[in-house]
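Removed from the display is one protein chain of the complex; every other protein chain stays in position.
When the chains are written out, they are named A and B in that same order, and each has its own residue count from 1.
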Amino acid sequence: MRDFINIKMPNGSEKPLPLVSVDKVGVTERANFFTTRSIKKDSKLWALYTAISMVDLTTLEGADTDDRVRQMCAKAIHPVSPYLFQEMCRQSGAAVEPIPSVAAVCVYPNRVKTAVAALKGTGIQVASVATGFPAGQVALDIKLQDVKQAVEAGASEIDMVIDRGAFHSGRYQDVFDEIVAIKTACGDAHLKVILETGELGSLEKVRFASDLAIQAGADFIKTSTGKIPSAASLPVTLVMLQAISDHYQATGRKVGMKPAGGIRTAKQAIHYLCMVSEVLGAEWMNPQMFRFGASVLLNDLLRQVYKQITGRYYYTKAFSLD
Amino acid sequence: MKTETAKQGRETMTKKSTGKNLDLSKEFHQHYAPSLESREIVKIAERYELFIGGRWVKPQTKEYFPTLNPATGEVLSQLARAGAADVDLAVKTARQAYTKVWSKTSGRDRSRYLFRIARLIQERSRELAVLETIDNGKPIKETRDVDLPLVAAHFFYNAGWADKLEYAFPGKKVAPLGVAAQVIPWNFPLLMAAWKIAPALATGNTVVLKAAETTSLTALALAEICAQAGLPDGVVNIITGAGETGAALVNHPDVNKVAFTGSTEVGKIIARAIAPTKKRLTLELGGKSAHMIFADAAIDQAVEGIINGIYFNQGHVCCAGSRLLVEESVADEVVRKLKKRMESIRVGNPLDKNTDIGAINSQGELEKIKKLVAIGKQEEGEFFEPASGTLPSKGYFHKPCFFNRVASSSTLNRVEIFGPVLTITTFRTPEEAISKANDTPYGLAAGIWSEKGSKIHQVASALKAGVVWANTYNKFDPTSPFGGYNESGFGREGGRHGLFPYLEVK
Partner (left out) sequence: MSGLNGSQLAVPKTIKMYIDGAFVRSESGRSYPVYVKGTKQLYANLCRGSRKDVRAAVTAAQEAQPGWSGRSAYNRGQILYRMAEMTESKRSEFVELMTETMGTTKAAAASSVTRAIDALVYFAGFADKYHQVLGSENPVSSPHYNFTCSEPVGVVGLLGGDTVDFDVWVGQLAAIICSGNTVVALMPELESALLAPLSEVLATSDLPKGVVNLLSGELDELRAVVASHMEIQSLCYMGDDSKVWSELKVLGAENMKRVVAPGRETMGLESISGFLEFKTVWHPIGT
């Protein structure tokens, strides 16, 4: 028999949430399967472009300044100089679309205003980590205040991190209620719920945390803060995708997915895309439903685009750092 | 074909992609651009002779038969048909090699030869994988990631036993049997050759192996490798031909041991034919293995297990989990997820690295599968096959499919289909699952999915099957004994237990 945890929903009703079993070896095997996909030619170029459009460029440093944020926004709009790109295409005789902009930039609440101004009219989203990022170990009213400030400053996406302490001690209702409260504070802004899977300890907990976050109204679920060494992996992402898939099947609501941290190469990114495509399908193959929280990734994607177009390998310095 | 490949290669280099103009977003994975493994590494001769006594010997029948690429129907080569006289020569040669050389070769030296063969297989692994794919029709992904690594591993594993047999049977004296006659099937051609030859040589026997008539090329490549490894002439002899050749081999009066992998029907014929003799016999035969999903299973992984259980190698697997038994309370969920998962399976050119299901091995097999599917459609049960994907126009292909809500008594629940066809039946209690699982004359394998350890052990021990996969399926390893109960045959291959059929233990 399956076990359930009863969760009190915002409308006062009780909902039994199943504790879904997950077999780590099986998940890992399935996840590794996607690394054997061999994506070439048109498929590869399409995947590279799509991946670029899914990147969330992030700066979350104590040393962030407005200027640093503005520079990152410029890179977000044009990951590579459109002029230089056109020249390269012309020289290779290739007729390809311009490189797309990335999906979003992600900054601390204090820097939201700067980013909003820099990205005005581009369609690029401004995301902000609120809720006492990254530890999440502050009182709820402070988290809510954090969120409100970011939303008021113009953030259209909020990245929150769940209370792992509460989760590990079995206070699932507290975790749930907090997400619900923050979701309310978000208003129209999209809520990405970071599970910080590297601290959850097992794939079963990743699955249950995913289910909790989805039930609590998360628009996206996200693996990691990027502030601890253990970040996104294919197996962890697969478990989260399956939670999304089950929820979609049950309710018709589509929840987005964002693996963050640890994805550094185009090859890795393509494995993720294969997985999303084969597990969730075409409806998730866009920046509205899938993001990469991986700033370093962007330049490798560009490098591979160049390689596809020119047939030559490019070195890192072909592209600006940020 | 070679020139085509080269041309394709150039196209890859120069093709001007249109980038984002492409709308692959519809179903990205259904439109992965072809990623073909190059055939150039493989050289197939126009004709092959018999490998006897370390040399290529023309058949005394003077007859040759074609071998095809099942994915295209093209003739790959002509193989010699060994007749009774050729079989006799092969057995005599093996006997001589046994008496004069191999029985006097130390365990240490036998071990060295096997290690060398293992190394050479690793060295030529990519070539052999491509060759196997071309000859058999199974996807390159499987030959590359499953067959070939296991082939090398089997030689490595058994190599190490050759000089340690006294530890395998402590307190006993062991001796080789002599000449082993081995007949192998077409579903894992090189792997089955390895399963047969490696333990036979490690234990000090010499071998005459008959490859399956539709898939002999990798066995002939293995013959070449044996020669390359410096294995003394006549220790391994590889002959080609159909059923008659196999019959002549197992019935030859001078073989001491018969090892056969194939159908139960033929297994019984062999058992009867050699009944009056003192020949030792091991048989690895058919199956209709039950795959049980309990309600407390990790369902998503179980669905992967189901896929791997029945659609691995086009379902041409003797231990395929072909009878799915699902606890009724989760049956709808499992079936729904299975259907969704099947939509992402890619059937097509076996040489494409993204192909999940390749070609059915022969026209005959394809017709047999189609006939059984037609019978299934007449009987009760809901038929399902994925809507996605189109089958190649040439070659022998079959979509993965299943019949849901099939009665235990139905034809498809009883007979071995040996193709990508699954039946689904529900159960309510573990007792019912066990009794349904055991409700077959076969007893090769079974699968159990449950997160409850005590239940797994209880069910596993109640199953009449030689291999039980709990929370996994279709896993193989040279250290792991494999073989069936009841009409799935007898004897074990692999592990310490796999040595016994090739030894006299006193």
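Everything that follows uses one rule, which is that contacts are C-beta pairs under 8 Å (C-beta built on N, C-alpha and C of every residue); 3 or more make two chains touch, one makes a residue touch a chain.
As the structure is a prediction and not an experimental result, all values here were calculated from the model.
**Student:** Who touches the missing chain here, A:36, A:65, A:184 or A:202?
**Tutor:** Once the missing chain is taken into account, the touching residue is A:202.
**Student:** Just name the one of A:26, A:100 or A:136 that touches the chain not displayed here.
**Tutor:** From the options A:26, A:100 or A:136, the contact with the absent chain belongs to A:26.
**Student:** Over the whole complex, note the residues of chain B touching the chain we left out.
**Tutor:** Residues of chain B in contact with the hidden chain: 153, 264, 267-268, 271-272, 275-276, 283, 285, 441, 456, 460-472, 475, 477, 479-483, 485-490, 492, 495-497, 505.
**Student:** Provide the residue numbers of chain A that touch the chain removed from this figure.
**Tutor:** 23-26, 28, 201-202
To be clear about the criterion, only the chains that are shown with their structure count from here on.
**Student:** Provide the residue numbers of chain B that touch chain A in the complex, in ascending order.
**Tutor:** My answer: residues 12-22, 24-29, 31-35, 141, 145, 295-302, 304-305, 336, 340, 344, 353-354, 451, 471-472.
**Student:** For a test of understanding, state which residues of chain A touch chain B in their complex under the given definition.
**Tutor:** Listed in rising order, the residues of chain A that touch chain B are 1-2, 20-23, 25-27, 29-30, 36-47, 49-50, 92-97, 100, 242, 245, 249, 273-274, 277-279, 281-282, 285-286, 308-309, 311.
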